[in-house]
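A short worksheet on the structure shown next.
Note that one protein chain is taken out, while the other chains of the complex remain in position.
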């Protein structure tokens, strides 16, 4: 399959940098196929028949609702039984166990580990650790610190591709990202994936304090991605094929940090006339003031669909990791 | 079905005031049928085959054990995969998300939401919110503040009906409710349902500080329900066909509130000889001093059965909301 599809089947999902264009295109078709099974009880039961003998651990030590629920639903859709750690106070870590031992323990009982942690790089380290044991299991990074959030980036790409499907896809489009671009891991992961689409233009719109980090700037230059950094929100709205709003990541703030004024970077009803008719509005959610709920009913608002796309994206990823994606692409129903 | 059955199929379960007599009679038959499936593995597997492609969210931000477990078991019985939020500290609400957005998120991933919250009216608001979206899901109010607890009232009615089945049903019976009648939402919801049964008499027995609220008094008058308010516990016991004990709802007390003396409103072994031979003792549980565990073995004590009836009542309700009740009433087994 690797030969024909143009990518190597991943053992783990750790970083957005793992995915090439062939993988992204394959994911798009796979998710579309999976969604067809959602139409009927028979289709849903077929999906559940793929992995009913498997168990997963959702190890979420960083607060999360939608990513957690999205993975939990994705597991159930495939018949996988999910268990969870969300509070290390109930766990052996309280008895002085190392995180390595805890995760090796989980790996003893399950067939897949999905992890979200406040520290960067943890999922890489655990993947390496488990690969050296007699019973390695796939790891999915569901968000690690201010660093990476590869599954979010994949669902964002799927949503963009789907939104532009009658407009010849993502290539050549102008994607504008707004908000806390310095600490938003979503922004980092998505920008990296967009480098796979020729002629795409990126606009990074933020207060000066929240400009993108140097390493991302260097990455984009090295890949010849055309991008612009600006504080002019109105101009950015007018130029965008897709406007991707994000919230301030102040959970990483030190207590007493001076708050950055982001009031000029909030999308409101008054901005809607500026936005192109075929443009789309996205947001990884949760939102605060930066995205007015009054916009929700506008047909260009795609963020609620984006959220549900996340669930299907995770279903697709799990089928690939567990080697049952071939049962989807050529459905036997 | 609506035409023949005499009630409109509910989209949500929000309040006891939704249910008319036809609905209550239908529920009684439906629950009895469902319980027959509990006798064998084949029967239980048939129930699980009804909704195995569905997922539910149990959103319980108010402490609860039995209502939570009862719904969780009810979901499992029907094959539904339940997920849960019981602690908002692990959720996006910590990142400043509105409750509306949180619940719309849950609705993206599941097919049914069961919610119990400390604030009154939340489930109504969320039901209205979701009904305006492209993917509405049914809401069940599993208790909201001091206000409503419709599923408890339904299970109480079922238990009464079952207890009186060889005594020509609930009509004309004397039901005595004891305890904190002012704040007990169970009392409010049950009293409203009892108005559907002609000639029923209600005795409300409580310390003066805990008399029923004005709105309930007015409701009963408007429906011509005969009722009496008293502080005489002994006389109430003697008159009752069913005695419904409740605990003091002091979780709603302000710190430092003067405690009301309820010692004269506790059912003890010494009261048993006063109670009619064919009378029944009920309690929504959990109990404290107001119901002596020494009574548990008395054949008139129905509260443990009442608890298990709750599970079957919730199974029945879910089948109605999800449109599979017709598979129960005419079992194909």
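Labels A and B are assigned to the chains in the order they are written; within every chain, residues are numbered from 1.
Note that a contact is a pair of C-beta atoms (placed from the backbone, for glycine too) under 8 Å apart; a residue touches a chain by one contact, two chains touch by 3 or more.
Predicted model, so just to flag it, every value in this text is computed and none were measured.
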Report task. Taking the full complex into account, find the residue in A:29, A:100 or A:171 that is in contact with the omitted chain. Result -> A:100
Requested in this report: Name, in rising order, the residues on chain B that touch the hidden chain in the full complex.
Outcome: 41, 44-45, 48, 60, 63-66, 68-70, 72-73, 76, 86-87, 247, 251, 285-288, 293, 304, 307-308, 311
Query raised in the report: Which parts of chain A are in contact with the chain that was left out?
Result: 52-53, 55, 57, 81, 83, 85, 87, 89-98, 100-102, 104-106, 108-110, 133, 135
